[in-house]
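Only a single protein chain was left out; the remaining protein chains are all shown in position.
Here the chain labels run A and B in written order, and each chain numbers its own residues starting at 1.
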Amino acid sequence: MNTEDFWKGLWRENPIFVQVLGMCPALAVSNTARNALAMGLATLFVLVASNAAVALLRNFVPKQVRIATYILVIATFVTIVDYTIQAISLELHRALGAFISLIVVNCLILGRAEAFASRNSIGRSVLDGAGMGLGFTLALLSLGAVREILGSGSLFGVALFHADFQPWVIMLLPSGGFFTLAAWLMLFGRWRAPDA
Amino acid sequence: MPEQGLGSIFLNACLINNFVLAYFLGLCPFLGVSNRLETATRMGAAVSFVMLVASVCAFGIERVLVAIDAPYLRLISFIVVIASTVQLVEMFIRKTSPTLFRSLGIFLPLITTNCAILGLALFQTNKGYSFSQSIAYALGAGAGFTLALVLMAGLREKLDLAPVPDPVRGTALALVLAGILSMAFMGFAGLGV
Partner (left out) sequence: MSAPALPPGASEGGWPMARAMVGVGLVCGLLIVFVYEATRPRIERARAEALRQAVFEVLPGANSSRSFEREQDGHYVPARDGASSAERVHAGFDAENRLVGLALEAAGMGYQDVIRLLYGYAVESETIIGVHVLESRETPGLGDRVESDAGFQANFARLDVSLTADGRVILHPIEVVKPGEKRHPWQIDGLTGATITSKAIGSILRESTLARLPAIRVRLADFVEEVAP
């Protein structure tokens, strides 16, 4: 078993910072660190489960209908996550809103199913899903943390600054999401530049 | 809930709560095909068209799901129906209008995984829109998507000629532009519709 399947998703092929995939949920729910973490974990679960299911089915499903089957499998797991989150915390479900359902169309998940899980063993696919999911979660968390620290002066709801701190409300608004992601991408672009 | 006028729904979906700039829906095509003004216009037209079809389908499915009391099947039936609709539309256009197919054709498969379409279907259901309201919402969302895409493409064509430092090039720059556009669109909230 090759641990590289796992590690590549965290750094070298990080879904958001390197592949720039699955940005709709990344920007939409990353206005607080808690929402970002919850969304990341939900995506992680769907990614691992759908990768496992797709790898399991890879010899059973004819080529012509594979995309349709993948979408079916992904939608099933997303529905499961949706109800599970509702059962755990209604408040969290309210905050994430319709974006849980939109995990279905997260290009990252269909992309991994097609590019990796459909031609590799279950073990490797699960590792790949876990790595990519974790990389996605970390990226989301770094977006959410920056936006929450600057936008509300807190992290995971704990106030960080003196009461005089004037929050940068723009960070919580949609444009703040674009700016934060742009800043991270520039940072990573600079970082990776030498070996690119 | 008080009835919302069709015009206000249209303006709301198009400008105030623009799908791309306020909900971040459909970012992949937004960043992917907003390099050239011409492709952007065509992509916008294709998405608007599919949105309209998907909105009508979603309205029908929701009625059926309510009738058989199976809300848990909503997501899975929406996505399956949208995917097959896109396929049918593609086949239909190929048969009837080769010219239109050549201009829209390559974008159609891409649209299946465009979150804006599924988002539209889910939002209109959440808001409990009637049939005509759904149509207005879909038209507004499509117009808003096209508008954002075309504005973006215009800006990026200009930027091709500007001297930009290396690490900023590409996606990062596009995102900064999107952020500024998004701020500009916030001003439409003052319309108060």
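Of note:
Just so it is clear, contacts are C-beta pairs under 8 Å (C-beta built on N, C-alpha and C of every residue); 3 or more make two chains touch, one makes a residue touch a chain.
The structure displayed is predicted, hence computed values, not measured ones.
Across A:Ile16, A:Leu41, A:Ala55 or A:Val73, the residue that sits in touch with the chain not pictured is A:Val73. On the side of subunit A, the interface with the absent chain consists of residues 21, 31-32, 57, 60-65, 67-69, 72-73, 75-76, 79-80, 83-84, 86-87, 90, 94, 97, 107, 110-111, 114, 151-152, 167, 169, 172-173, using the contact rule stated above. Across the interface with the omitted chain, subunit B contributes residues 1-2, 4, 16-17, 22, 28, 72-73, 76, 109-110, 112-113, 126-127, 189, 192.
Here, only the chains that are shown with their structure count from here on.
Here the CA centre of subunit A is 21 Å from the CA centre of subunit B.
On the side of subunit A, the complex with subunit B involves touching residues 20-21, 23-24, 27-28, 67-68, 71-72, 75-76, 78-79, 82-83, 98, 101-102, 104-107, 110, 170, 173-179, 181-183, 185-186, 189-190, 193.
Subunit B makes touch with subunit A in their complex at residues 21-28, 31, 72, 75-76, 79-80, 83-84, 113-115, 117-119, 122-123, 126, 166-168, 170-173, 175-176, 178-180, 182-183, 186.
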